[in-house]
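To keep things clear, I will list the structure first and then write my remarks on it.
Only one protein chain is missing; all other protein chains are in place.
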Amino acid sequence: MSGLPFAGFLVLSGALLAVGLFGVLTRRNFILLLIAIEIAMNAAILNFVYFAAFARAPSPGLPGQAIAVVLIGFAATEVAVGLAIVLALNRVKGSINVAEASELKL
Amino acid sequence: MSSLFDLAGTFAPELVLLAGALLVFLLDVLKLRRLELVGSVSVGASLLALALVVADLGFAPFASLRTLSAAQVNPSLSALATPLWTFTSLGLVFQGMFLLATLLVSVASLSRGSKETGGPIFFGLLLLATLGMLLVAISSDLIFLLLAIELSSIATYVLVGYTRRGLRPLEAAMKFYIIGAVSSALSFFGASLLFGAYGTTNLLAIREVAGTVGTPILALLGYAFLLSGLAFKATLVPFHAWAVDVYDGAPSDVSAFLAGGTKKVGIFAVLLVFLGPILFAGAGGSSNPFQGGPFTLGPILQVTLGTLAVVTMTVGNVLALLQKEMKRLLAYSSISQAGYMLLGVTIGTAPAIAGATFQVLAHVLMKGGAFLVVAGVAGLGIGPLVDDWRGLGSRRPLLSVAFALLLLSLAGVPLTIGFVSKFVLFSAAVQAQGFFVWLAVAGLLNSALSVFYYARVLKVIYFEAPPAPLPTGGAVVGGAGPEPLRAGGLGIGRAVAIGVATALVVALGVDPQPLLGPIQAAASHFVFFWR
Amino acid sequence: MLPLLSLVLATLFVGTLATFLAGSRARWVALVVSSAFLAEVALLFADFTGWPGYSAQLVPGFSEGESYAWLHLSWLQINYTVGVDGISLVLILLTAILQIATVLYSWKEAKKPNAYFGLLLLTCLGSFGVFVALDILLFFLFWEAVLVPMFFLIGFWGGPRRRYAALKFFIYTHVASIVMLFGLLAVVFYSGSTSLDFSAVYLAARGLAPVVQTLLFLALFFGFAVKFPVVPFHTWLPDAHVEAPTGGSVLLAGLLLKLGGYGLIRWGVELLPIGFAHDRSILFAIAFLTIVWGSVVSLSQRDLKRLVAYSSINHMGIVLLAIALNSSLGLLAAVLLMFAHGIVSGLLFMTAGSVHHTFGTRDLPAVGGITPRTPALSTMVMVGSLASLGLPALIGFPAEFTALLATWDGLRYLVFIPLVILVVTAAFYLWMMQRLLFGPVRGVPDGAHDIPWYEGAGMGILVILTVLFGILPSLLTNVIVSSPIRGFPGP
Partner (left out) sequence: MAFGGVAMVLGVLLGIGEASSPGSYTNVQFTWLKLAPSPGPFPSGFELVMGTLVDPISALVLVVVTVVGFLVLLYSIGYMHHDRGLPRYYAELSLFLAAMSGLVISNNLLEFFLFWELVGLCSYLLIGFYYEKPSAASAAKEAFLVTRVGDVMFLLGIFLFFFVYATKGPAGTGGWAASGFVFVHGAAPFVPVGTGNATLLTIAGIMILGGAAGKSAQFPLHVWLPDAMEGPTTVSALIHAATMVAAGVYLLAVTSLFLGFTALDQTVIVAIGGFTAFFAATMALVHPDIKRVIAYSTVSQLGYMVLAVGAGFTMVGLFHLFTHAFFKALLFLAAGSVIHAVGTQDLFKMGGLRKKMRLTSAAFAIGGLALAGIPPFAGFWSKDDILSSVYSTLPSHPAYWPAFLLAFAAVFLTAYYIFRAWFLAFSGDKPRDPALEHAHEGPWVMAVPLVVLSAVAIGGGLLVYLPGFAGLLLHGGGTPGIPPTLSPTDLLLSTASVLLAVGGILLAWRLWGNGRVAPLPSSSAVRSVRQVLLARYGMKAAYDWIGTKGVYTLARGADFFDRFVIDGTVHGFERTFGGLSDRLRRIQTGVVSDYASYVVAGLIAVFALMLLLAPYLLSRLGGA
């Protein structure tokens, strides 16, 4: 099989990751941060699915699709915890702007 | 059925922790939230688990290792031909050390005073985090490894902020969570790249495939992402920034657990993921990868890790120099200690790994103990600044002696475990010769540099007059009691925990052989296994 | 055979613990321990079989040898190995003497006496260990073990700038010892030795290439040079001395400086003879610089302790010179000088301390003409100064005489430098005595009375020994020379 689509998909997932990281760096809103992180996460998940499809036959260990499913579940849990923290932060500080929570420094 | 028992026997420690965690939460649901009760459950669980691990170590002759293929667990999953987990003696050793950290923290937390709420949550999360750490220690598959790490991470995210009182813990949790999540995304991305490169996420399989395929650029990128992701847990510079704030913001007991326990997860993960390639590359040649041999991945990783190690220890020490707050000072020092541990991983020889492992053990005791002392001192109503500790030596003799011993050990003064571990590590580096001698030099210079701030703290504690009469409120808490309570106001549990940590620090400094021997055997076996 | 050395170590260790726990009665415990220590050292001397009787000993080349496995690394064998030869034995004697003298001198220490005496004993324990240890790790362990108690002695019982001095002392010496440890390890691993025992490393190190030896010796030398101390690594010493309590100063000058000399002889010169031979010129240069520097700077000192500290630097410079001569005579001189300086500087620092207690200051311009008020004290000052400037019939003379003789033997007319410096040394001591002891009475408070009995006792011991060994140096030299020094071709 040609490496072309291979490379193309890599570019796609790489772009996803980049977008996610960019979001993490630029956003100050906790919710938006969570979303950005999820995007980054999905880059990995996408990779697994894709590589599983193109994997050299028969690969030992977990198949990529299985991993992808697991990861989706994991991402959900992670976000849940994140949201919990958002709520707590909002209750205590009345704001979900991460930049304003910078008491611990130096 | 027998296989199920077999499984139960195999995962006994993990199961015990799980059970403990569930029991704690059950008690919480049942409104049985007395600290002593849940605390003792947690203590009992971790103690039992520790006993089991030690028993495993004892039963398993280091010459052989216990592997259990997933196929045996459930025939229906026979597609999983290769194991997700591998019991190596070194893994068991790490399990033991993780459990030791948990045990110390839970014992100390027994006497966290009635004003602390959420005891059950604390202990439950503690046990869950430990469970994740134990799984890390036995995993042999990238995904399994990363998930285990995330298990412990998520538990600790909550641990940091669970008190839900005050901004500082929450802010710490928030930072911890965000950086952790980003890192996990990076690591999974790296894992996916490796999967693409080798078609598998099983580390042993990867090694075999790499033997035939070589190292495509994709794998190189994968390792880069993985390293960046794992560096978060291991608090390597520049992935360390969160650690200081988190250690500072979290309750000191949690900080003790983070510094003493979860950080080591990162170290072990790095070891697990990168030892294969390093050794594979180094195989055939001498222990010094720069002497001849074909150009392979290993040397690149060694240069990268070595650089990271040196940068980490240096930046950590330099940042600690002027630090005003005690907890942040300890945080920076533990960052630099991570650099030492990474040193051993970088070298990749059996002696070096033994050294790193012993350094981990030393750090569990030293840093865990130190943070417990900090928590206790805070309980005495003494402020967070180093200067608030003025004259503690005359006010709390025993406590100060313990803290002094822990600091001296961190500074690497002989007759303490800190000296032995550094000695083993650096001597291993010098013995590896070549490029690694310079790593040893860097390490030595750093430990010289670190003396500055440790000595400064000792100076404050012993040579300077107390600021004001001791706040009586602190002195009353915990009340009087038998021998270890001469430290007054600490509470039995914390006093015992600190006492044990200090005693071990000194005892293992005087005669490390009982533990150093097994660790060496485990390390050499581990290396043999991954070559 | 009785494991004497381990016995001594055990005595000191238990004694230290007991002293820490003894509370207000600590001084009695300390006294008992010191006496026991002295008695055991006497036993050592009695049991000491002069070389070449050594060959039968457990540890080749050393008497009283003991060796037990301590730490097995897969690539390294570390033992608890101890033993003595003439050199270490003499220095051990010095340790015992100074310990009991110091304990007596500081008999009435009021501030946390148990900790004070405990730390004193701990320091002596450490130096004893350094003198007997024959395994690199064990050696380094004791080497560092001396550091910590001294840090606390200076920092807690010291003078106004004690914190600064303590930190400075700790960091200087700790950095140095780390470099030294690295050097020793490098010697071990580059020589391919699989054991840290002196004998093993000694044999293995023979195979090292000269260039390697040269570099490694420099590393080791740096480690020891700071302890010596030699110019330009010496500035920690005056501060430490000025701030340290008297007992601390005594042990600091009497024992800690000797560690540097002993270490250089045993772990530097003996391990790396070739590297030593290559680096000798550097050593000579530093030695002469130190001799001149220490003596000249002393001239300008106002503080009595600072003056004595700089004179110590000058004397240790002579020690370094004698070692660098690489002749048996030079070695004898070096060890004799170390012993002499240990006794004499101890005496001088005690007198400085007494001057401080009695008159409330050590500032020479501030106090003077004390002889009529405190005859005993001034006698002690005079004996100490005269011994230190090398007056015959006092212990300083045989040491300096042999040193100069050896220098002449090795360097011919360069001996002029130390000879001329002898005059300078005499100059600042005489000048000090003129200002402090003689002339009209200045700045003596009315309440000033002569030294109390315990201080007198502490100094008395040292004075007696100063005279005894000054008249009969052969008591020491006959022991020193029975050392199978390796790497010493002799004159």
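Chains here go by letter, A, B and C, matching the order in which they are written, and residues are numbered from 1 within each.
Quick note on the criterion: a contact is a pair of C-beta atoms (placed from the backbone, for glycine too) under 8 Å apart; a residue touches a chain by one contact, two chains touch by 3 or more.
The model shown is predicted, which means the values in this text are computed figures rather than measured ones.
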For the chain not depicted, the shown chains it touches = A, B, C
Message = With the missing chain put back, one of B:Gly166, B:Gly211 or B:Pro238 would touch it. Which one?
response = B:Pro238
Inquiry  = Among C:Trp293, C:Phe339 or C:Phe359, which one touches the chain that has been omitted from the display?
reply    = C:Trp293
Note = Out of B:Val315, B:Val377 or B:Leu516, the sole contact with the unshown chain comes from B:Val315
Task = Give the residue, chosen from A:Leu34, A:Ala88 or A:Leu104, that touches the chain omitted from the document.
result = A:Leu104
Task = Decide which residue listed in C:Tyr68, C:Phe416 or C:Trp453 touches the omitted chain of the complex.
result = C:Phe416
Message = Tell me which of B:Ala19, B:Leu57 or B:Ala224 is the one touching the absent chain.
response = B:Ala224
Note = Those residues of chain B that touch the unshown chain are 174-175, 178-179, 182-183, 186, 220-221, 223-225, 227-228, 231-232, 237-239, 241-242, 244-245, 290, 292-293, 295, 299-301, 303-304, 307-308, 315, 318-323, 435, 449, 452
Ask   = If the missing chain were put back, which residues of chain A would it touch?
value = 21, 24-28, 98-99, 101-106
Note = Omitted-chain footprint on chain C covers residues 51-52, 168, 232, 234-235, 238, 293, 296-301, 328-329, 331-332, 369, 371-372, 386, 391-393, 397-398, 401-402, 404-405, 408-409, 415-416, 419-420, 422-424, 426-427, 430-431, 433-434, 437-441, 472-474, 477-478, 481-485, 488, 490-491
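Rule of thumb we're sticking to: only the chains that are shown with their structure count from here on.
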Message = Chain contact topology under the given definition, line, ring, star, complete or other?
response = line
Key: Whole-Å separation of chain centres (CA-atom averages), chain B against chain C   = 43
Task = Would you mind pulling out the distance in Å between where the CA atoms of chain A average out and where those of chain B do?
result = 26
Ask   = What residues in chain A touch two or more of the other chains?
value = none
Task = Could you list the positions in chain C whose residues touch two or more of the other chains?
result = none
Key: Contacting residues of chain C [partner chain B, same complex]   = 70-76, 137, 140-142, 144-145, 147-148, 151-152, 155-156, 162-163, 166-167, 170-171, 174-175, 178-179, 181-182, 185-186, 188-190
Key: Residues of chain A that touch chain B when the two form their complex   = 10, 13, 17, 20-21, 24, 30, 33-34, 37, 40-41, 43-45, 47-48, 50-52, 54-56, 59-64, 67, 70-71, 74, 77-78, 81-82, 84-85, 88-89, 92-93, 98, 101-106
Note = chain A partner, complex, touching residues on chain B are 79-82, 84, 141, 143, 147, 150, 154, 157-158, 161, 164, 166-168, 170-175, 177-178, 181-182, 184-186, 188-189, 191-193, 195-196, 199-202, 205, 244-245, 248-249, 328
